[in-house]
Each structure stands twice: as structure tokens, then as C-alpha cells.
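Shown here: the complex without one of its protein chains, the others still in place.
The letters A and B name the chains in turn, as written, and every chain counts its residues from 1.
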Amino acid sequence: MKLIYEKSQPGRRGLGVPRPEGLEPPEVPAHLARKTPPRLPELAEPEVLRHFTKLSTRNFGIDTGFYPLGSCTMKYNPRINERVVGLPGFARLHPLVEDDAAQGALELEWHLQEILREVTGLDAVSLQPAAGSQGELTGLMLFHAYFADKGEDEQRTKIVIPDTAHGTNPASVTMAGYELTPVKTDARGNIDVEDLRGKVDEHTAGLMLTNPSTLGLFDENIEAIRDIFHGAGALMYYDGANLNAVCGISRPGDMGFDVVHINLHKTFSQPHGGGGPGGGPIAVRASLAPFLPVPVVARDGATFRLDYDLPKSIGKVRAFSGPFGVFVRSYAFMRSYGPALREMSEVAVLNANYLLARLKDAYDLPFDRLCMHEFVLSARTLKREHGVSALDVAKRLMDYGFHPPTIYFPLIVPEALMIEPTESEARETLDEFIEAMLAIAREAAEDPEVVHSAPHARPVRRLDEVRAAKQPVVRFGFGDHPAEQGAGDRQLEAQKGA
Amino acid sequence: MSYLSLTDADRDAMLAAIGVSSVDELFRDIPAGVRYARELDVPPALTESELQRHMEELAGKNVVDEICFLGAGIYDHYVPAVVDAVLQRGELLTAYTPYQPEMSQGVLQAIFEYQTAICELTGMDVSNASGYDGTTVAADACFVAKHATGRSKIVVTEATNPQVRQVVKTYAPGFGLEVVEVSHEGGVTDPDRVREAAQDAAAVIFQHPNFFGVLENAPELAAAANEAEAMPIAHVDLVSLGVLEAPGVYGCAMAIGEGQSAGNAMSYGGPHYGFLAARSDYIRRLPGRIVGETVDAAGERGYVLTLQTREQHIRREKATSNITTNQTLLALAGLVHLSLLGPQGLRELGETCMALAEHAKRRLQEAGLELLFPEQTTFKEFAVRTGRNAREALQRARAKGVYAGYPLGRDYPGLDDALLVAVTEQRTLTEIERLAEALS
Partner (left out) sequence: MAASESYPDDLLYHPEHDWARIDGDEAVLGVTWYAQDALGELVHYEPPSVGASVSKDNSYGEVESVKAVSDLISPLSGEVLEVNEKVVDAPETVNEDPYGDGWLIRIRMTNPNERERLLSIGEYRKLLDEG
């Protein structure tokens, strides 16, 4: 398919701009003025719309089909949420208006905070972080501020992270200026408490943990873990990526966590948009509330305001109060469920266990336990006996009309396939997925080549990622540098059109 | 609950297949001490029609009909209808990050086109697939500069957006960075002051047009940084880049900014997108996702995420950033808007904003107000002295249906009488008359 730049024709235009009569723009001083126009596309409106529509047909969303990516919680994105986020009273509101002009927005933020407090079992909330990993970083900054306030920040330099952690956790640790202490996972898929004991002391700032873990397993020793960390004067951070398993069933605050981030684009259905936006609000225990980023949302009876008066605040991690449009959608989602958010989690866990029960014989099962909302299988035997890897299984699933699950994560499971169906799926869809997975296991034995060479039914065949890394072409070349021309420029010369 | 398909029959069959007798048994691994035994204390469930009514009530409590001359980083530009139509395509809206490229050629190609547009506008060689917003990309740029230069000082101009500066200062301690500000003089930044401050600095960040709407001597600021071997990082407005020179042309190492002006509704502050682009030297240090071109097994052109080894899911504690979820959909909106405008449209958009802002300046002066920085050339925003406390002036103007601007005293000492007035292409001559009347 052609790039939009390849469809461009000089002189075409897709949007007019008002030209006020009788007004000449002032001259831009010569040393600041643009000399060469940017090579933006030149197309009329119909061609622009057609281009992006065509692009969308080459993509697959949760609207299109089953999308069982582990730890991503690809659930249905309700359309009423899209309708209400576009209401002019929300869309046309400038973030810097005085509080009296934003009472509806502030009230919505307040209610969202209250629901998050209840779901997490904690005391205060900041809606500011733009994503889960920003929530993590903010949480670790809160750790620093909390300990600095007690005169312990210099001494407490380490954060403990299990070997099953998302990559964002260690990356956040580094960005926050902490050191990483890894802890092992035991044969039941829990943190190895004996390994942990030796690693937590007065130099420990805290723990970062997802519970259930990335293995989809609830840590049975969470109370002992809590005692170890709190006993050493350290804090506990909860990565909310897997919250969909436990809403209304177990609360991170009750598990002992002091700071929690919630992924609004996972548990609370903000659409993923091909990579974002998201929202990573944090909930904290009262002892950490003074350090939250500014502003926080405050309530005085019937009115709401943004409060900047937090003298011990860590500062600001993002502009304004946060990604408001994400709040609108998540709040709407929460209001659609009410207390039945619990049922949401129950169905998520039921769906996952159903898939696990039906698939565990055809694939390897690293941890033989009931799972929570997701579970991990391994293609290890398929690889050893038939040379078919987790990657091959993933690519072949595409031919059956499914988005593949997460592969090669968590790192402690070789040839991992991490599967999370979410509560949105009907049993028939789960059965179709089961049939496809069983079929691929048979194909691995009987016709491995069809699996190796998958996918066959997508707009492109398997893509050469090695080439993309060795010779990065990260923008359209416009024919500027023939030696650096990407495959596309050369193809354009030969191509008749797409 | 209409988002759930599960029937009693489904549940019974599934429990049987699993081999447990109740849903509750599925949670048996959770210790009793951390089980939540009550019903969630949250507001009751609403049907869709009730939800719509409730949300309309909330939206109705916001005031959006005062004529908007408020800017200060977020602007009331027109968002074309085609942007909305594209964003509502479910295949794009509800897709995940394109880690499986064969399922995601739509998003991947769109990001490649976005990266191309940002590079064209900024004169840079590589752009990432977006950052969270215009403030966090400044923090990202500091991280790049620290590792690229080995230095620990960041210089930022006081005339840069206060929230950008505040976010940089929040991130700095964790990065081991010291932040030094260079004050403005008369609404601009003196390159000699920058030259001095930039000794041993990793980077110099300056906004252009700056927070006051004033055009800085950007090439000189970049030169001052380069002389000290600090990376010049320009924080720019995409809408200005049809009339203003690209940072890459006048010597910058990186160009960053808030993308909202291209393609996004104001929406009380988000979600929007930050853009970050750099010279090719920095490609391996860049945070965030990057899409690259390649071929498939049949030799057809296709797109993939590339150089992923920079990112958290591979490099973990040594990653160039922890960023995972970004702002792809909003960046895509920006691409659509820019594609509709084209180069001529973007130029006209910049010219119209400048022309209307200049007209507003004249009309306000004729109404007896003074400009704060009368000597300076401005783009789509300017500061005016209201002759009283600016918040009071604002409230009087609001009573007349005009949201006249942003009180600068919130962020700059000694400027309590000044309002920052933004004039976009959405403002009409009549509305400008009302502004003059409301402030005089």
C-alpha cells in the first residue's frame, strides 16, 4: 500500500483556513522565517479519508476479534464512552480555566478518585500520571519523598523486583535513581519468601509487585511478604496491570501495598488506540498523600477545585490534572458496572480458567494451579519435538482470525504464551480459540512448515525485523538519498499502485 | 450487564470443564485475610441512557461558551471532521501496540507517516511514535542529553512554559541532573546569558515561540548551546512550523513540543501527545517506540517496530525510558490534520493566527491597554497589561462572555497585571472587538 506521501500531488489540499479580510500577517524576521516548505501530503479531503480508512482495514482491534494478549486486558471498549467524551462541555474545555468554569470536569475527577480509592482500599489519589509506567515512576518518586521526610532517603537505595516483572518495573527503578534487587519465583509461581528474607533490610526502599503476577497467579504468601517489607520500614508498590482479576475481590491496600497504579486502559477500558493513550492514576496510603503531584482535586461541600497547596509535593509529572478524556471513558465504564465490577473480575477469571483447562494438555504448563485472569503456557515441547516455537504458534493463530497472545514473556518461562481472554468474550469465541490452538498443536506434528511460514492470510507475510534493525529506515525518504532509499522507494519505482 | 455474554448455562459448562463447583472456588488461592468481604461501595450501575443523561449533566456544569482567548500551551484550533471519522475506526481505536506487525500494518504505517511529518516539520532525521505530552518529552530529552554527553546540568529558559520546567525539575533528581534557569529580559532570552550558563551543560532547552508568544532569537540560542557543546533542544509549536524555520536547519540537536494544536480537542488537558525528534546520531538513545520500514517474506514493503532493544521490554533497567503506552491515537489525529492542511494550508494557518493576533494587539492598544513586550515579534499569543489585577480583569471580561486570557502572575512574579492572550484561526474580527471591549 502506498504511503500518503506517495499519493501526494502538488496543488491539492484537504482543508481550508479562514483568511480574515483586509488583514496582512506581520512579517517574520528573515533569520527566523521558514525557507523551505515542509513536505506534508497534498491531497483533497476524500483521498485523505480513503487513505486512513484503507489503513484501518489492514489493522486488527478488539472490535475486529479476540485479542488475548496477556497483561494487556483487551476488553470491549463501550461506544457510549466515545459519545460522551465528545460532548462539547468536555471537549471544548480548556485546562487552564478558572475552577468555577470546570465544575463538571472536577466533579467527574472527584468521583473517579473515590471509586479508585474504594477499589484499591487506599486513601488518596492522583490522576496525573499518563500511563502505568509513569505511575510507577511517580510512585517511586513518592518513595524518595517519604523517606527523605524521615531522613532515611540516603540509606534506602534498593527496590526489590521479582524475575517475572514487566520490563517497565526495572526501567522505572533506574529512572527514579534506585538500584534493583531481583528476587526469585518458586515452583508454585509465588515469590520465593526465603530468597526474599535475605534481601530486605534497612537499605531497602521497597517492593514493586504485580499481584496476580505476570504468571496469572495470586501470590499465596502476600501477607508474609507484607510483614517482611513493612517490618523493615520499607514500602510496597503495586503494579496495577493485573487488577482486572481482583476488583471487589481483593484490594491492593488490604494486601499491604502503600502505592498502587491503575491502568485505566486495561481494567477500565480506555481504548488502546494502537499504542495509547492510557491513564496511570495512583492511589496511596494517607502517609504518602502530602507528597502527591500537584494539583490534587479537592472538595468543599458542593464545589470542587484544584488544590496546588501541597508544600511537600514531589512536583508535577504531567501537565494539568491528567488525561481528562481518559477519565471520562473510565468513569463512564465504572458507572455502567457499579458494584458489579466484582462480576467483571469473576468472569475474567472464569474465562481464563476455562481456556487453561482445555489447553493445558496440548501445551506445556509451567505452574499447575488455578489461574487468575491470565495464564502462561509454554511451547517448549513443540519446539523440542517439532521445531515449532511460540513465535510460530503466534503467527499461525493469525490465519485462524485471532490476534496472538503475548509471547516470550514472562522471561522465566521458555517459549511462553501468555493468554488473557478478559470478561468480554462469549463462550463460543473461547471455544473457537481453543479449537485453533489445538489445531496448531496438531499441525506442528503433522505439517510444521505451514506453521513456520505463517501467516498466510494477513495483508503481509512474516516481516523481516532483522533488516529493519540493521538498516533502520524511520521516515519516508522523498527520494532525497538514493543510497539510503528504503525498500519502499525502490518498490515505488516499480509499482503501479495500491 | 450488557458487556458480559455469560449465561448460567455457560457458567455451569465452564465450571464443569475446569473441575470446580463454583466461581468462588476459583479464588481459593487468595488468603482469607485479604479477601474483600463486602459489596463495593461505589455509585450504582446506570443503564446506557441513564449514563448519557448523567454525563450530559456533568458536561453541562462546565462553561465553554465564553469566547476563548486562553492559550498558554493548549489552544482552541479547529479540529477537522475527518480526524474524528478516522479516530472512530474501531480497527485503529481498539487496537493494541503493534508488537505483532502482521496484524497491525495500519497503525504501523500511520506511525511511519507521522514520524515522517514530524521530521519534515522540525528538520530532524528521526522521530519517535509520541511521548505523553509537551512536558514529559522535555524530561525525556534531558535523559537523552545526559547519556549522550555524560554531563549532569540542564539549562532551561525562564520563558519556557512553566509546567514544562516544573516537570523537568520533578524528573531531574532521579536522573541525577541539576537544572539551571536563564531569566528572560523583556520577554526574550539573551544568547550571551545562555552561552555562559551552557558551560558544562548537557542541554539547553528553549521554547520558540516562547511562553509569552514571543519569537526568540532561536538560531543564536542554538549556536550558544553548540559552542558550549551542550545539545540545543527547541520546544516548538507544530502550527508555527509552516512560517517559522525548522529547528534542524538552525542547528538544534532535538526538537520537542506539545502536539495538541495539530488535531486534538482541548478536552480539559488531555489526552494529547508530545512529539520528540532528533538528529540521526541520537537514534539509539531515543525513548519511545520507533517504526521502521522493511519487507515481508514475499518481498512486499511493510512496517515494524524497530530498534526495540532500546525499550523497557527488552533492555529493562538499562532502557532509554520506561515508556510503554504512549499517545499513538492522538498523534494519528495530528497526522490526519496535517495531511488535510498540507504545506500551503499549514502556512496559511500560521499566517492567519499571526494576522489576527496582530490585529488584536492593535485593537487592544487602541482601547487603551499596553503591550507587556511591545518591541517583540509574536506568533499567535501576546501579553497585555490590563491596568489592574489581571484576575480581576479576567473576571470582568468573563462576565461579558469573553475568556480574555491567562493571568501571567500565576507563574511570573511582578506580572500580576498581565494577561497572556491567544488568538487562533477560530477567532473572528467580531470576537476581537468583544475582547477589546471586555478589557477596556
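Everything that follows uses one rule, which is that a contact is a pair of C-beta atoms (placed from the backbone, for glycine too) under 8 Å apart; a residue touches a chain by one contact, two chains touch by 3 or more.
Quick caveat, the model's predicted, so the values are computed rather than measured.
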item	value
Sole residue of A:312, A:442, A:456 or A:470 that reaches the chain not shown, by the stated touch rule	A:470
Contact residue for the chain not shown (choose from B:315, B:396 or B:410)	B:315
Hidden partner interface residues of chain A, rising order	408, 465-466, 468-470
Absent chain, residues of chain B that touch it	284, 308-309, 314-315, 318
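Simple rule for what comes next: only the chains that are shown with their structure count from here on.
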item	value
Chain centre separation (chain A, chain B; CA means) in Å	19
